[in-house]
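Take a look at the structure set out below.
A single protein chain has been omitted from the complex, and every remaining protein chain is retained in its original position.
So that you can tell them apart, the chains are marked A and B in the order they are listed, and the count of residues begins at 1 in each.
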Amino acid sequence: MAYSSMLLRRLGWSVVVLLGLTVVVFVIARMVPGDPARMALGPTASAEQVNQLRSEMGLDQPLPVQYLRFMGGLLRGDLGNSLLTRRPVVNDLRQTFPATLELVLLTVLLMAVTGVPFGILAARNKDGWFDNFARLASLLGVVTPAFFLALLLQLLVGYNVAGIPVLGRLSADLRFTADQTGFMILDGLLAGRMDVVGDAFRHLLLPTIALAAASIGQITRITRSSVLDVSRKDYVEAERAFGLPDWVVTFKYLLRPSAIPTVTILGLEFASLLGNAFLIEMVFSLPGMASYGVRAILQNDFNAVMGTVLVSGVFFVAVNLVVDLVLGFIDPRIRLRGAPA
Amino acid sequence: MALPAAATAATHILEVNDLRVAFRGFNGRAEVLQGVNLKVGRGERVGLVGESGCGKSLTVRAIMGILRTPPARVEAGEILFEGRDLLRMRQSERNALKGRDLSMVFQDPGTSLNPVFRVGEQLDDIKYWADRRRGQRMSRAARRERILEVLGQVKLPEPALVYDAFPMQLSGGMRQRVLIAMALLNRPTLLIADEPGTALDVTTQDEILRLLDGLVQEEGLSMLLISHNLGVVRAMTDRLYVMYAGAVVEEGRTADLFKDARHPYTRALMRCVPRLDGEGDLVGIDGTLPDYADPPAGCRFHPRCEFAHRRCLTRPPMIEAGQEGHRSACWLEAPK
Partner (left out) sequence: MSLPPTGDALLQGDMTPLPKGGLPSTLKAHQPWRRTLYRFVRNPAAVVGSAIVLLVVFVAVFAPVIATHPGHVGSFVNIRERHQPPSSEHLFGTDQVGRDVFTRVVYGYRVSLLLVLVVLGTAVPVGVVLGLLAGYYGGWVETIIMRVTDVFLAIPVLVMALALTAALTPSLTSAMIALASLWWTWHTRLIFSIVRSLRGEEYVESARLLGANTLHMLFRELLPNCVSAISVKVALDAGFVILIGAGLSFLGLGVRPPTPDLGMMVSDGSRYLPDMWWQSVFPGLAILVAILGFNLLGDGLRDLFDVEVS
C-alpha cells in the first residue's frame, strides 16, 4: 500500500521531468543558428519559397505557440521530418533505436554479470591479491575514455584476432535485415538463422566491452565498498553473535542491504550508457540512433536532433523510474518513508 | 595448567584468564587488554564497569567471538565457558554455542537490527539455526509460537504485530525489548548484557532494566552486565569488576565495593556520583584514558592517581584487600 503511493509519486514526478525535458529540448533546438527553412531548401531556393516553408513549419509564430505546436505534434507521435533523410524523424528513430538498445542491453547484462560478483569477491578478499587486481582493473576502466578503449580494442584485438570483426553490425554476405523487432540477435533467433545470431554477437563483442568497461569499474567499486560497509554494521555483528552461519549472513542478511547502493549505481550507469553509446557507435560504425543523432547534430538537422535528444531523455527517465521502483521494493525504508534512511 | 573440565564446570560458568587483545593501527601496535581476569559463577549476576574506552566492550566481544580480527588480535589468554576454552575450540563448535547457551543483549537498538528484514524473520532464522545445531527441528508455526511467547515475556504489547514489523516501525524501547527477546529465545545459560538501554531515555531505560532483572531471576540465568553507570550496577549485580584502560583494577562483592572501595580509581568513580542527600562535592577525575599505543609504564592509572609513587612504574598484581573476594590492583594494598 505504501508501495503504490510511492509508485504514483514517482510516476507523477517523472511526467513533470519529461515536460521539463521537452521545454529544454525545444529551447535548445531553437538556439541553433541559421534558418532551418533555408537549410532545408538549399541556397538556390528563392526567398518566397523559403518564406513559404517557414510559415508551413510555423517558424514565424511566437515561441510559446511554436512550443505548443511542438507538443501537439509530440503527442500525436509526430516529430517532424528530418532535413537530411526527408522522412519522418519517428521512422528514422524507429529504425535506428533498436540497434542502440541492443548494444545497451547487452552492455547492461555484461555490467551486472561482471561488476557485481567482482565487487563481492573483492570485498571478501579484502586487501588480498584479487581485491588489488579488481581495484586496479576498476580504476583503469573508469579513467579510460570509452572511445579510446574502443580504438585500443580494435587495434589490439580486432585487427589481430581473426573472427572478431572491427566494424559494422553484421557481415554483408549474410544478407539479413532485422525487420521484425529491430534486434539483430532476436530476429536471427526468430528466423532460425543461427549464423546470423553468431555473427551479430561477434560484431557486438568489442563494442559491448568498450561500452561496459567504465561502468563495470564503477559497479565493482561501489559493490565492494557497500559490502564492506554493511559487514561493519552492528546488526551483522549481532547476527553473527547469535550463531547464524556465515553463508546465511553473507547471502541473505548482507546482500539485501548492500544491494541498495549496487542497484542504484547499476541504474545510474545504465541510464548514462546512452551518452557513451554515441561514441562507441561512431568508432565501430554501428547504425544506431547515436550515430544518427551525431550526424544530425553536425548537419544542423534540428528535428532529428530534437527527436534523438528526446528519446534519450525519455529512456533516461524511464530507467531511473524503474530503478527507483526496484529500490523501493528492496528497501522498506524507502517505501515507508519515501526516502532511504 | 587447566583443571579437568568437570571440576571447572562445577565452579564457574564463565572464566576469562589473562586475556590480551591488541590492535594494529595508525601509530603501531596498541595493547588494549592487558591480561583481563574475570569469572561468572552459576546463577550469579556479575557487573563490569568502567568508563568508555576502557575495554569492557572489547572483552565482551572477545567472549562472544565477534572481535573484528583484522585490526584486533587475541594475543594470549583463555576464555572458558563451562570449562571449555572458546578460543581454542573449532569454529563449528563455537558457533554452536553462540546464541544458544551464551547469549548477548546488544547495546544500541537503533543499529543492532537489520533494517531491511522483518523482526519476525530475523528471530525465526536465529531460532532455526540454533535448533539445527542442536539437531532439533521445529515447524515454522511452532517457531512462531515460541517467538511470540518470548516477545510476550519482554512485555511487548502486541507480539503478532511486532513479529511482522520492520525495525524502523518500532520505537527505541520496543526495539530494545526485541533485542532482549532475541537473547532469551534459545534459553541460554549465560546472558551478557552490553549497556542495555543506554541509547534510550532514562525512563525507558529504567523499565528495560527492571524487565531484564526480572527475567534473569525468573529464568535463573547467569548474567554479566556491562555498564558505565554505577547506579545500575549497584542495583542489579552481586559481584563487580572495575576496569580501567584494559585491565581489571578492582573486584569484589558489589556491596563491599560500594561501602569500601580500595583502588584509587574506583574511589574516584564513587566520588563522581552525586548523592541524593546533597552531601559531598561533585568531583571529576583529572586527565583522560591513556593512549593505548603509548601507554604509561606499569599501572596505567598512575598519571591520574593522587597516590602515585615510584613503585607504580611496575604493574601491580591483584592484591587482597579487606573482605573475602575483594581485591585491588594497587601497590597501596601491598604490605609495606
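Points to keep in mind about this one:
In this text, contacts are C-beta pairs under 8 Å (C-beta built on N, C-alpha and C of every residue); 3 or more make two chains touch, one makes a residue touch a chain.
Keep in mind that this is a model prediction, so the values were computed, not measured.
Check A:T85, A:N125 or A:S272 against the missing chain and you find that the one touching it is A:S272. Of the candidate positions A:M71, A:L121, A:L151 or A:L255, contact with the hidden chain is made by A:L151.
Among the residues A:L170, A:A212 or A:V305, only A:V305 touches the chain that is left out of the figure.
Contact with the chain not shown here comes from a single listed residue; of A:T107, A:T223 or A:N320, that residue is A:N320. Considering the full assembly, B:P317 is the residue among B:P70, B:G231 or B:P317 that touches the omitted chain. Seen from chain A, the chain kept out of the figure touches residues 16-17, 20-21, 24-25, 28-29, 31-33, 139, 142-148, 151-152, 154-155, 159, 271-272, 274-276, 278-279, 282-283, 293-294, 297-298, 300, 305, 308-309, 312-313, 316-317, 320.
Throughout what follows, only the chains that are shown with their structure count from here on.
Mean C-alpha positions place chain A and chain B at a centre distance of 53 Å.
Residues of chain B that touch chain A in their complex: 64-66, 68, 70, 95-100, 103-104, 106, 108, 111-117, 122, 125-126, 129-130, 133, 166, 168-169, 179, 182. The residues of chain A lying in touch with chain B in their complex are 126, 232-245, 248, 252-253, 256-257, 260, 330-333, 336-337, 341.
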